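Up next is chain A:
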Amino acid sequence: MTWVLDHVDQLLSLSAYHLWLALLPLVLGLLIALPLGWVASRYYWARVILVPAAGLLYTIPSLALFVLMPLILGTLILDPLNVQIALTVYTVALLVRVVADALAAVPATVAAAATAMGYRPVGRFFAVDLPLALPVLLAGVRVATVSNISLVSVGSLIGVHGLGQALTEGFQRDNYAEIIAGIVLIVVLALAVDAVLVLVGRVLTPWARIGGRR
Partner candidate 1 sequence: MIEFQAVTKKYDDGTVAVDNLSLTIDAGRITVFVGPSGCGKTTSLRMINRMIDATSGTILLDGKDIRAQHPAELRRGIGYVIQHAGLFPHRTVLDNVATVPVLTGASKAVARKRAADLLERVGLPAELGKRYPAQLSGGQQQRVGVARALAADPPVLLMDEPFSAVDPIVRDGLQDELLRLQSDLGKTIVFVTHDIDEAIKLGDKVAVLRVGGRLAQYATPAELLAKPVDDFVASFVGRDRGYRALGFLSAQGVPIGPVATVALGAEVGQARAELDNGWAVVVDEAGRPLGWVSDQSLSIVEERVGRSDLVSGGSLFDVESGSLRTALDAALSSPAALGIAVDAAGAVVGGVVADTVLKALADARRTGEVPT
Partner candidate 2 sequence: MWEWLTNPDNWTKTFGTPGIPQRLAEHLQYTAVAVVIAALIAVPLGAYIGHTGRGGTFVVGMVNAFRALPELGLLILLALSMGVLLAFEAMTITLVLIAVPPMLAGTYAGIRNVDQSAVDAARGMGMREREVLVKVELPNALPLILGALRTATLQVIATASIAAFVSLGGLGRFVVDGLALREFDQMAGGAVLIAALAIVVELVLAGAQWLVVSPGLRAPRSRKRKATT
């Protein structure tokens, strides 16, 4: 425990960096996945190409992707950009399918009514489809977020140090306190961000709360 108290500053800065490494890809990934998923939900041919491709990308283990990034991008091996780009790829791979499913789940009758009222496709997307797709979308975003936060720790194996540093260092120094601190902080970060997302979801979808339970 004393170790932890001595190193609070270091742990905090590692945590912040860890979040940065994890969340930037999330935001970027979401922004990329939304249009891709929208196309996949509207056009069958797009869905048939994009969803299996996404699935295939998601299959590649994180360590492999982190290592292959410099090869593909030409960056230095130890550049944190590798981790962030790899995580963005993961986020996109996960969310494209979620976005496609979420948009496809919007009741066709509602969408048709909106079009009949005079919404153009883009306007309808923001006014009707996206809000209604939000619950499913949010569930996917939560999974992607927690997953990213956990995966950043693997980056330590190739020298990109978020909280994973506490794990690898702790292993090398036989320092249990450090390891446990690392694990606990990662879990806490993940659960905290998850809770924030749940709150955001509630705020954005007031209609889901009214109507009571089944």
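Definition applied: a contact is a pair of C-beta atoms (placed from the backbone, for glycine too) under 8 Å apart; a residue touches a chain by one contact, two chains touch by 3 or more; residues count from 1.
Picked so that all candidates are chains of the complex that A comes from, given by their letters.
Bear in mind the structure is a predicted one, so any value in this text is a computation, not a measurement.
Of the numbered chains 1 or 2, all belong to the complex, but just one touches chain A: 2.
Listed in rising order, the residues of chain A touching candidate 2 in the complex are 55-56, 59-68, 71, 77, 143, 146-147, 149-150, 153-154, 156-159, 164, 167-168, 170-171, 174, 176, 179-180, 182-183, 186-187, 190-191, 194.
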